[in-house]
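Each remark here refers to the structure printed beneath this line.
The other protein chains are all here in position, but one chain of the complex has been omitted.
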Amino acid sequence: MAEKLIFYILAVITLWASVMVITRKNPVHSVLFLVLAFVTSAGLWVLLEAEFLGIVLILVYVGAVMVLFLFVVMMLDIDLATIRAGFVQNLPLAGLIAAIMAVEILLIVGPGNFGLDAFPKPEPLGAEVSNTRELGLLLYSVYIYPVEIAAVILLLAIVAAIRLTLRRRPDTKFIDPAQQVRVRKGPDRVRLVKMAAEDVAPVVDKGDAQ
Amino acid sequence: MIELWNALPVLIQILLKITAIILPLLGLVAYYTYAERKVIGYMQVRIGPNRVGWRGLLQPIADAVKLLMKEIVIPTKADKTLFLLAPMIAIAPALAVWAVFPFDEGLVLADINAGLLYVLALSSLGVYGIIIAGWASNSKYALLGAMRSAAQMVAYEIAMGFALVGVLVAAGSLNLGDIVAAQEGNLLTWFWLPLLPLFGVYLISGVAETNRAPFDVAEGESEIVAGFHVEYSGMAFAVFFLAEYANMVLISALTALLFLGGWLSPLPAAWTEGSWLLSDGFHWLLAKTFFFMFLFLWLRATFPRYRYDQIMRLGWKVFIPITIVWILVVALAVVYRLPPWWSA
């Protein structure tokens, strides 16, 4: 009973937060609502006794990915008026397509095909089964090949990100503090240049100027 | 007494347990601020607070009363909801982590399998309080502080996470109680020795995660005034303060638990029979925690602030490679049952 209550509370918050993500005008608020949706989804995982997935969702998405996302969104100067300019004109067509999709999905993913008859509730495994361990065993035996491929994808992502962003731009006046600090006191800071004396500028008598 | 306890509804029992953890913790945090001022005072050949109460012992209480009385100023054009929400978001994870923290054998509020992950996940949430505070303040210094803090914490979380992976490989469990049990023996069987590089990385990352000196660029009084909490006053400021110190206590206690055997006594069991002081117990955990808490203050009094690019370099180019290499070493040691730690 309590489980059901918690489920509905979390589900309602998740849905509400998801709606807020796409309706808020302030992008920072949208991101924060997305964070909320992740947190409550993690709660739903935990209710399913998949505590590992729930915690990892928080750790990876909320703790790292969304922080960086927030970091970027806060830096952006988004003019929402221009983004929303075509909103009203496009609304009828977009709404129609969305409605068709929604009806289709409701018909297909509804209880007729994915109800409790087709997918009965699994038996709880009890507290002594650590699903971290079970997942680990599966991942590193049956699914070792996909796991290795995923590792290569991550390597690729690192290489691609570095290639696309790391650039030396000679035109910026970027200061490398490490180089600054390393400057030695003697010859690096001050350079004495010997110069031949130039012609002395003609002296103007102040008295004449008045 | 026990019958009375059992007669209580479960919810009330849990609430009482939570109170039993939180109240002493808050007291500890309050007097940690006092200790900080005293310790650093002596290190700098000053006396520190000595006016309120005997030797200044009532100073934290006086501070709390003062902050309670002050007005909470909300800057114009600040995002009011988020501005007020930020301190709560900062302190909630710092307190919630203690739910899985074992204080002695079996003495834990929620004994969950994935305890270590839970700790890591919740401590990664602390950064939100800082970022939201910085953004919602509508102040450039606050935003700068928030940005610095976000980048820094994400960087050091990775090193910290990898250090914890080493611990879980060594212990073979994510449960904090089991991790302590895996260190059973004496001073030399604790994980600090086989995991020495990870121990160092974890401790230093912990300092960076809590935004403490010498990694306190997020506050950086001399550069960006006070960073993310520059616009906060009164109790809202006090809550940030509490969160920071609660996190320091947490990191200290976790370090004691994960690397220094928690409540285990440093002496072999044969020597300590009959003496509660020398045998395993909560007092050992407390002593170890206090040691690391002292270390935090010592660091602050000793080191100048890191430069920002140095912080990033240390995190990404030094700590993360070290941890990855050492995880490999530990994994090999575990697989090949390197004595004396994994001989069984």
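By written order: A and B. Residues from 1 in each chain.
Going forward, a contact is a pair of C-beta atoms (placed from the backbone, for glycine too) under 8 Å apart; a residue touches a chain by one contact, two chains touch by 3 or more.
As a working rule, contacts and distances are computed from a predicted model.
Candidate names were "Insulinase family protein", "Glycosyltransferase 2-like domain-containing protein", "ABC transporter permease subunit" or "NADH-quinone oxidoreductase subunit N", and the UniProt protein name of the unshown chain is "NADH-quinone oxidoreductase subunit N". Displayed chains that the missing chain touches over the full complex: A (touch as defined at the top). One of A:Lys4, A:Lys25 or A:Arg167 touches the chain omitted from the figure, and that residue is A:Arg167. Where subunit A meets the omitted chain, the residues involved are 104, 107-109, 113-114, 141-146, 149-150, 152-153, 155-157, 159-160, 162-164, 167.
Just so it is clear, only the chains that are shown with their structure count from here on.
Subunit A and subunit B have centres, each the mean of its CA atoms, that are 26 Å apart. Subunit A makes touch with subunit B in their complex at residues 28, 32, 35, 51-52, 55-56, 58-59, 62-64, 67-68, 70-71, 74-75, 127, 130-132, 177-178. Chain contact summary for the complex, subunit B toward subunit A: residues 82, 112-114, 117-118, 120-122, 124-125, 127-128, 131-132, 135, 143, 146-147, 150-151, 153-154, 157-158, 161, 174, 307, 309-310.
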